[in-house]
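The complex is shown incomplete by one protein chain, all other protein chains being positioned as in the whole.
Which chain is which? They are A and B, in the order written, and residues in each are numbered from 1.
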Amino acid sequence: MKTAGQSGRVEGRAAPPRLRIAARVTAAVFGAYGFAWGLAAFGAELGALAGMAPAEAVTASSLLALVVLPAASLWAFAVPRITVGWAVLGGGGVLLIAASQFAGKFAGIVGP
Amino acid sequence: MTAKTRKLISSALRAAMLWPHTWAGVTLGGLLMLIFFMGSLAVFASEIDRWMMPATRVGTVETVPVSLDHAVLPAVEKLAAGRTVRDWYVQLPDERRPVMALQLRTETGNAGGMATGDGQLLPPVGTLGATYFFYPLHYSLHLRAGFIGYWIVCFASVAMLAGLISGVIIHARIFKDFFTFRSWGQVRRSLLDLHNLAGVLVLPFHLMITITGIVIVLPIVLPAGVQALYGGDVRRFYDDALGNYSRPRSGIAAPLAPLDPMVAEARRLWGGGEPAVVFVYNAGDAASVVRINRALRDRISLDVQPVFFDGVTGQVLKYQRPGPVVATHRVLSGLHFAAFDHWPLRWLYFLFGLSGCVLIGTGMLYWMEKRRVAHGVKPGAGWRSVAAIACGSTSGLLIATLAMMAANRLLPAGIPSRELVEVGLFFVIWIGSAVHAAVSTRTDPPWSEQCTAVALLAAACVVLNWITTGEHPIRAVAAADWAVLGVDAVLALTAAAAWRVSRRLARRRDPELSTLAEVTDHA
Partner (left out) sequence: MPDALMLPGLFGLCYFAFAALALSVERHWRDLVESRRGPPRRTVFRLRLAALLCLAAALSVAVRHDGTGFGLLLWVLALSAAALAVAATVTWKTRSARGRAS
């Protein structure tokens, strides 16, 4: 892995092992997507609870999630410790999805 | 200003952004090149269609509006040839496409064809053209099953977005280097200058086109909200958001009401505007539905304002305007689609789409030059495969496209599945040029040979169009056939530019000399 060594030199750190790179790449791809998914789902539920038309809430939250997605992807490479990155992106994604499920149940009880 | 940005962007952040920027570009550059190039072609899809379908060059469309009842319905019946038609739609002629395109779904299969404004069916065009080949290649790679093509293209697009953002972060001297392109001296520095220039100066367009491209298919590639509020039913979401309407067949036969009064009613509801597409679902059934879309010519938004009519009674079933957020979504989608009639914008879209290709291509070339220095003159397998991908996705893609256009003028009209032969040729030649690039890359990909091929093919296309259709530039000007003339002009320009490049590259045979050993002057 000459490349990793090289970019490692540029970054002024020791050569990052393959595992760390794999952790960052998967965080950037799957972690960020999961986070965006959670944001879109939770945002849609929240919007619907706040009285937006469902199609409006879905569109608005999806657009927001799309703006967040590339930023979250890059952040997975910028964060000093990738464990923190995974905790925020993965954990945040799971939390948001759970919250959206909860909000959906709540809306089911309160709503018609 | 610069000092402030310096503080805002720490050198650690800048260094951290380099890795994803580099490797997203190196791994997805070839795919992004395909997407950007085909997208640029799609801007002029109608014009390329006229070039590739000479039978449809019937001159400008007459100002009299097409009668659906008197011109379209007979054509539909002729196309159906006695079979029972289930659904059909017609794209009405407009300024860029002087013919109407019909698609039918019958009990035994699909049928399609083109007809002139007065309903005269044209012989089969025998090609997919730009609208049905280059354009779908741009957004779906022709991988339809399970929207897999959408997913791949959108994944690459998110990587492109990340690449654009990280590129701005990495670029240390945006304002100092704003206009700097040192075309002299080291190739590596020229490439980086060009990469920065294309990236920074056209950044608004690149950001806009990449984001809006994903926005169009957002409910499909990020269906989280649809899962949450519509139980994952994308169709129900679209019905709700865009005011679509559908109902199942009833099984009871019933005649279709006259269509022209429905068009008049749709016009009244729109408050002006022209109909663009008319769909008839469940034709000949008591539950038939007629949908009329408005033309997108006069506005940015992709909101087609569909009006749904009961096919038997002719009454309006549904005409629903989208809410403000969905309307915003339609405007964003329309920014990408560029379906509006605005020639300066159309050309700018085309040029800036190509500038995206320059951005991606120079990025890959810069990586290659930089690694060449690291490796010395003996490149490894990784370098050679990137070199082959870079070559295959730039000159190779051009060769394949031009070869398909040349084949379009050379293949006889009668051969079976002519359009598939063209498509097959495109892919075979594309793969062939990539293999050629991979095999003959020693210290450099075969740029000069492939550029020569591009030049010859592009020139051949112009000449072949002249020979096979008799439409030379002067006649095109006389007939005011700007579409064909424009395609020919771009082809001729391509030929001239590729020829010059290939000559220059052939003169500069020694890559070591130009990129490694040569001591260059200072900035």
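Quick note on the criterion: a residue touches a chain if its C-beta (ideal position, glycine included) is under 8 Å from a C-beta of that chain, and two chains touch if they have at least 3 such contacts.
From a predicted model like this one, the values you see are computed outputs, not experimental measurements.
Engineer: Considering the complete complex, which visible chains touch the unshown chain?
Structural biologist: B
Engineer: Tell me which of B:231, B:272 or B:344 is the one touching the absent chain.
Structural biologist: Touches the omitted chain: B:344.
Engineer: Which residue among B:89, B:151 or B:205 touches the omitted chain?
Structural biologist: From the options B:89, B:151 or B:205, the contact with the absent chain belongs to B:205.
Engineer: Touching the hidden chain in the full complex, which residues of chain B are there? Just list them.
Structural biologist: Within chain B, the residues touching the omitted chain are 175-176, 178-184, 197, 201-205, 299-300, 331, 335, 340, 342, 344-345, 348-349, 351-352, 355, 523.
Rule of thumb we're sticking to: only the chains that are shown with their structure count from here on.
Engineer: Taking the mean of the CA coordinates per chain, how far is chain A from chain B in Å?
Structural biologist: Centre-to-centre distance between chain A and chain B: 30 Å.
Engineer: Can you tell me which positions in chain B touch chain A when the two form their complex?
Structural biologist: For this pair, the touching residues of chain B are 12-13, 15-20, 22-23, 158, 161-162, 165-166, 211, 214-215, 218-219, 222, 224-230, 237, 240-241, 322-326, 328-329, 332, 374.
Engineer: Chain B touches which residues of chain A in the complex?
Structural biologist: Those in contact with chain B are residues 2-3, 6-7, 10-12, 28, 36-41, 43-45, 48, 52-63, 65-67, 69-71, 73-74, 77-78, 100, 104.
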